[in-house]
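Note that one protein chain is taken out, while the other chains of the complex remain in position.
All chains are identified by letter, namely A and B, in their written order; residue positions are counted from 1 within each chain.
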Amino acid sequence: MKTTEFTLDLQAYVDGELDASRRAEVERVLASDAEARELVAGLRQIAELVRTHEPVIRVPETREFYWSQIQRRIAQAEAVEAKEAPQASGAMQWLRWLAPALGVAAVAVMVALPRGEKEGTTLAANDTVEDAVSMTFRSDADGVTIHWIN
Amino acid sequence: MFLDTRPKLLTPTSKPAMIQPTKITRWLAFLFTLCLMGVGTAAFAGETRYKVELVWGTDDAKAASPEMKALSPEVQSRLTQLRWKNYFVVKSEVAAVSTKEAKKVTLSDKCAVELKELPNGHLEVQIHSLQAGADPKPVASKTMSLKNLQSGELIAYGGNSKDRWGDAWLVIVRADQPKASK
Partner (left out) sequence: MPMSLKSDYPSAADEQLVAWAKDGDTAAFEELIHRHRDKIYARAMIMMRNEGDAIDLSQEAWVKSWQRLHQFQGESSFATWMTRIVINLCLDQIRRQKRTRAESIEELEEAGGVERQMPIAESNPTEGLESEEVRRRIDEAMGKLTDAHRTVLVMHEFEGLEYKEIAKRVGISIGTVMSRLFYARRRLASLLQSLKRERSE
């Protein structure tokens, strides 16, 4: 009857984790033990099967939406860092994350509104309304503007 | 059409002593012309109806309660950039809004929107957070041109649900009977 330790040694042998002397000992046993050889074959089979058939799973969001969420998170993270270390030279770096996003939004806006109207901007008379909107996403094709709030 | 809120005008048969009939006629004609041109909208502003819907975005096949109906396919087909499989309407209201008066629509015990037509031809949609025992707190204010809304565009707020991981809420505002849909 194999000990637990030896069974795990067989696995380590399959995984190439044994040092030279232990590997030699295992190979000696394998030469005369059919059951051990069967176990090694089984371990190799399942390991190979899993390794070569990693599930393929796709992100369920569009490229633009996924990217915009990451941009927002980076901007937030850098804003927090800037607050904690205001003397750091990169304190205003987070702005560059908003600039491209705003730039893309502005381009989308201009494409959507050839007469030059601005959409999605705050034109309220009350300037003191807090703006909890973290991101604005516009689809010209779908005719929809979505303001995302955290 | 505009509401006829013109002050009652003197007719030629009830002429005040100091005003000549010809001047009244000219003045009436001028005012009528102005009305036809749409000038003086503050005096003749009508109301526009907007549909406001609180929507639940989820991957669940069924709504949380039988009262919730699926969002119309036409609107859902325009949310392709969002990742949820299904959208259910939690509450739907129609609000008549004008430049004179903002209209508040309470959508749940946590959320309300206030709509107002601005003088510059935009609809302002302000979203309010509601809490028991406290005044409503405006959290964001965005606008969309009336022209775009009338052509069928949607303006929406959204956010990740704090109650159910992976779900989202949306507040969608659109003209109730747009002149043209996309």
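Following the convention adopted for this analysis, contacts are C-beta pairs under 8 Å (C-beta built on N, C-alpha and C of every residue); 3 or more make two chains touch, one makes a residue touch a chain.
None of the values given here were measured: they were computed from a predicted structure.
Every shown chain touched by the omitted chain in the complete complex is listed here: A, B. On the side of chain A, the interface with the absent chain consists of residues 1-4, 7-8, 11-12, 15, 17, 35, 38-39, 41-43, 45-47, 49-51, 53-61, 63, 66-67, 69-71, 73-74, 77, 93, 96-97, 99-100, 103, using the contact rule stated above. As for the chain not pictured, it touches chain B at residues 59, 165-166.
Please note the rule applied: only the chains that are shown with their structure count from here on.
Separating the CA-averaged centres of chain A and chain B is a span of 40 Å. Across the interface of their complex, chain B is touched by residues 60-62, 64-65, 113, 117, 119-126, 129-133, 136-137, 139, 142-150 of chain A.
Contact residues on chain B toward chain A in their complex (touch as defined above): 77-83, 118, 120, 122, 124, 126-127, 137-145, 147-148, 151-160, 170, 182.
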